[in-house]
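Omission of a single protein chain aside, the complex is shown with its protein chains in their original locations.
Our next item is chain A:
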Amino acid sequence: MWWRSASFILDRQQHQNRTVAPSPESFLLSSPPPMADSPLNPKSNISAYYQTRAAHHAVVTTDWLAQAQAAVGRHSDDDGSLGGDKGAARIGGGGGGEEEGSGKAFSVIDEFNSWRKQPALAEAVAAIRALAAVIRTSGAATMMELEIELKKASDSLKSWDTTSISLTAGCDLFMLYVTRTSALEYEDFNSAKSRLIERAEKFGEISCKARRIIAMLSQDFFFDGCTILVHGFSRVVLEVLKTAAENKKHFRVLCTEGRPDRTGLRFSNELAKLDVPVKLLIDSAVAYTMDEVDVVLFGADGVVESGGIINMMGTFQIALVAHSMNKPVYVAAESYKFARHYPLDQKDMSPARRPIDFGVPIPSKVEVETSARDYTPPQYLTLLFTDLGVLTPSVISDELIQLYL
């Protein structure tokens, strides 16, 4: 009796508030990035986080490039505008972040956006760098004032994109660090300020180091001749497989296509560069090939308090199939992705929507499920590889309690 169940009622309500499905002639990035105009994300039901991920690993086409060039020409003095290539974005964004073309006060959102464009940088690190920039340009004279400013900046970042878990977690972590160190206020304000900035810079290094630690820890779990199934484009997973390839391990990777972002295509591209034998599957072929698989490996957008993960749509499905066929499911995630959420079911998170392009026009009466992510409960995960070590899902709550309380 699904038509009486609560989830159906919720879906109907959300459908009534939804925007229309995108037109077919637009390609992957159907609209220019939403941050071009205002600090607030105007398309609030389309997740900016997933837009950026698509941008990072999108297959670049010529129309997209043309669009991008046109946009650069139009918004040349608007910082945070998209560049044709990421190098331009970094320079233009970095410079534009400090002083705005239109003379507004320093905006943490724009700074954040400029950092976010770099494909190698994780969201949480970009957030922390933006907050460090807030400290640098702040006019506060005491620790209390600085904390208040930071809190305001952190709240505005969090509310700008409520769907990104690592963003929230990164902001919270930094705020926690700030409030904890300010308690030991025996030094003068400027040195405390510089210490905070230094810590923020270090955090960026920690992020890259975290990936290497995870890659090292996970090597023992792949034996020679194993077949690994991956889903989604996770930079951590890529690092893991790169390290395994460098250590001359023989393994084979099965890569799901990852509709609608086509992450599989990009990922298999990267793997082919490493000379790793890779096989592409469509998403529906996972159960069919599951008996050839030895290990399933995912990244995570966020790790929640129950020990489950939030990741690209399709992860839960694959974890379920793997669990029923007794294949181990491993997750590679850095510790700053741990968040104090606790979803009870799939619909218990704030929705993150991505427009899906089917290639053919869809009649307007037909609804499309556009959620970009799902929640995998902890009972389907075997182990998590983090920079804190190799953990079982129940340890996540332990770490969170020690960190946040």
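To be clear about the criterion, a contact is a pair of C-beta atoms (placed from the backbone, for glycine too) under 8 Å apart; a residue touches a chain by one contact, two chains touch by 3 or more; residues count from 1.
Following the convention adopted for this analysis, contacts and distances are computed from a predicted model.
*Asks:* The chain that is not shown, which UniProt protein name from "Translation initiation factor eIF2B subunit delta", "GPI transamidase component PIG-T", "lipoyl(octanoyl) transferase" or "pyruvate dehydrogenase (acetyl-transferring)" does it carry?
*Replies:* Of the names offered in "Translation initiation factor eIF2B subunit delta", "GPI transamidase component PIG-T", "lipoyl(octanoyl) transferase" or "pyruvate dehydrogenase (acetyl-transferring)", the absent chain's UniProt record gives "Translation initiation factor eIF2B subunit delta".
*Asks:* Touching the hidden chain in the complete assembly: which of A:136, A:212 or A:340 does that?
*Replies:* For the chain that is not drawn, the touching residue is A:340.
*Asks:* Can you name the residues of chain A that touch the chain not displayed here?
*Replies:* Interface residues of chain A facing the absent chain: 1, 4-6, 9-10, 305-307, 340, 342, 344-345, 348, 378, 394, 397-398, 401-402, 405.
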